[in-house]
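Coming up: chain A.
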Amino acid sequence: MQKSFKLISSLFVAAMLMVSAMSFAQDLPDVPRNQTLILGWDLSAAVVGVTNPWALPGYTHQRGNAFLWEPLSYYGIFKSEEIPWLADSMEYTSDDFTSMEIKLNPMAKWSDGVPVTSKDVVFTFEGQMNNQTLPYHAAFNQYVESVEAVDDLTVNVTFKIPAPRFKFEVLTLKFDTGIPIVPAHALEAQEDVNAFPGGLDMPHSGPYNLVAWDLNQKIFDLREDWWAVEAGRIGVPEVKRIVMANIGGQQMDNIAQRIVNNEMDAALDMRSSVIKSIVEQNPMVTTHSGDQPPYGYLDWWPNALWMNTQLEPYNDQRVRRAMSLAINRELLDEIIYEGAGITTIYPFPLYPALQEFADSPAVKALEEELQPGLYDPEQSAALMEEAGFTMNRDGLWEKDGETVSAIIQGFEQIHSDIVPFLVEMLRNAGFDADVNFGADSYQNMADGVAGLYMFGHGASLIDPYAALELYHSRYSAQIGTSAGNNRFSRYANPEYDALLDEMAPLGADNPRFQELAAEALGIYWKEQIDIPIIQWLHRIPYNQTYWTNWPTADNPSLGENGAFWAHTGMLVVTNLKAAQ
Partner candidate 1 sequence: MANLLEFKNVSKIYKRGKTETVALDNLSLTLKDDEPTILTVAGESGSGKTTLAMLLLGFIEPSLGQIYYQGKDISLLSGSERMSFRKEVQAVFQDPFAVFNPFYTVEHLLEVPIKRFKLAKSRAETRDKMAEALTAVGLQPDEIFGRFPHQLSGGQRQRINIARALVLRPKILVADEPVSMVDASLRANILETLRTLQRNYGVSIVYITHDLTTAFHIASSIMVLYRGSVMEAGGVEQVIKYPQHPYTQLLVDSIPWPDLNRRWGQTDLEPSEDSVIGQGCKFYARCPKAMEVCRSRPPLFQLEPYQTASCFLYQEKPKLESEQLSKTLPV
Partner candidate 2 sequence: MSSVTLSNTAIRQPNKVTLFFRYLRRNPSLTFGLLIMLFLVIFTVHGLLTINTKDAYPLAVRPKMPPSFQYPLGTDFFGRDLYAAMVIGMWQTAVIGVFAGALGTIIGTIFGFISAYFGGFIDAAITSICQILIPIPAFLIQVIIAGSIDKRSVTILTMAWVVLLLAWMGPTLVIRAQVLSMKERQFVSVAKLSGMTSLGIIFKEILPNLLPFIAAAFIAQVFQAVFASFYLAIVGLGPVREPLLGNTIWSAQTQGAFFNGWWWWPIGPAVAMILILGSLALINMGMDEMANPRIRRSE
C-alpha cells in the first residue's frame, strides 16, 4: 500500500507541475482582498487568452476584455446621457445626418505610451469597412462613404445616406453593441488581424492590464498611467485587481451558494427564483432594486416568441394571433416573478424615452383597439377553426393530418424557468408544443428551419426604430440562409417597409418619426409578427462586504447598466468604493 501512496503523490506532483508551468510565468505582486474585486463568470466557453478585438470569431468583450478597450463614447442608459470618452465630441455636421466630426481627447494614449490619434480612428473605421469578418462591416458598408483624418485629433466621416442613428448604434458603446477603437500601430504589423490573439502585451487604452490567465481565472491589474484619470474623466479607481473566476458549468444553485458564502463580489444575473433567496440569506448582498422585487434592472433585451413567418402555419396571421391569445401573461407574472410586472407587449425595452413613446396617445389608442396582451382561449380556438384547423383526439389542432409543430427553441441557462410554462400554455390551447434547449437551437432560429423561438430583441434603446426595423423585408431572407442578428421573423410587408424607409433618415425627435413609429407598431401588433412575452431583467447580486457604490436604482452613478460583462462594465468597476 505504501508503494501506491508514493505513486499517487508523485502523479499528483507531476500534474501540479503541469498546471503551474502554464501562463503564470511571472510573479505577480500581492494585492490585498480589500483592493481586489472578484467576479464570477463563465470562462469555460471563452478564449481566455485572446485580447485582440479583431481576433474573430474567438474574441468577446464579455469576459473582461471590456476593461481593456474603450470607445469614442459610452452611453448611460438610466440617465439617458452620452458619456464622452476617447472623443471629446462627436457631432453630426449636417442637418440630414450625412456628415460627422469627431474630436479626440488630447490626453488619450495607449498603454505603451503612444497617443491615441485620428490615425487610430481611421484605421478602426476603415478596418470595419474593408474586413468582412468584423461585426460592423455591414453597417459601415451601408452608411459610410469615407473617413478622413483632418489633423491628429479630428476625424471627418462622410455618409452615403442619412445616418441619424449611426453615432449611437455603432460608435457608442453600451450594453453589447458598438465598437471600441483599436491601436493602429499594433494591428498594422499583423499579417492576419483576425488570427492575432493579442495576448498579455497588446497595447490598449483601458485602465487594466490582463496580467495572467488560465482556465480557472483571469487576473487584471490596474494600470497606474491610465490617461482617463489625468484627463479628468474619472477618479483614481480603487479596485487594484480584478479576478474573474470561472463558474462555467456550475449550476445557478451552486453559484448562488458561493455568493452567499462571500466567495465573490458579483456574478452573472440570476433567475428570479434564486435572487430573492440570496438577498435573504446574506444581508450584505444587494441588487439593483435593493432587497425588493424585481431585484434587477431592465435590460435591453425583451424576449418574444419569434415565429418564422415564411413557414407553415406561421405564415398565417390567424395562427400567430391564436398563439398569442393562448399566452396568459398575468399568470406568468404571478408564478415566476412573484407578481412583479415583467411581462410585456412591446418589442423594445421601456427605457425612459421608449416609455414616453409607449405612453403617447397614439400608441395607447392602438393598444386599446388591438389588445396585444389579451389572453382569451376561446377567441384563440375560434381563430384556429377559421384558419382551417380541427381539434384531434389528443386535443391538438390539426390540419391535413399535421399538428402545429410548436417546438420552442430556447436556451437552458436563461429560459429554463419560463419556456416550460409557455410550452404548457400552448399545449393547453391545442398547439403541439415542446422545447428544444439543445446546442442547435440558435442555428435553428438563424436558419429559419424551426417555427418558434424564444429569444431577445436587443435593438432599441432610445427610440423604437431599431426594434421596428427588425421586421423590415430586407431581412426576409430565404429559409436556410442566415437571418442574421435578431431578425428571425423573415417578415415581408411593403406597407410596413414604406413606414420604416420613411423613418430611417429622420431623427427621433421629429414628430413625423413618432407618428410613423406608432403606425408601424400598430402593424406589428395587428399582424402579430411575433409574440412579445417578457421584459428582460438583469438580477445581478452585488456583495457589499468589500465593495460599495454599485450602480443601483438609488445610485445610478453615470447611468450605466450594472453588468460588469457588458461594454460599460469598465465604468461599473472603476466607480466602486472599497468598504474596508
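Selection rule, in plain terms: all candidates are chains of the complex that A comes from, given by their letters.
As a working rule, contacts are C-beta pairs under 8 Å (C-beta built on N, C-alpha and C of every residue); 3 or more make two chains touch, one makes a residue touch a chain; residues count from 1.
Keep in mind that this is a model prediction, so the values were computed, not measured.
**Q** Can you tell which one of 1 or 2 makes contact with chain A in this complex?
**A** So the chain touching chain A in this assembly is 2.
**Q** Any idea which chain A residues touch candidate 2 in the complex?
**A** It is residues 251-253, 256-257, 271, 273-274, 277-278, 331, 335, 405, 407, 412-413, 416-417, 420-421, 423-425, 427-428, 434-441, 444, 450 of chain A that touch candidate 2.
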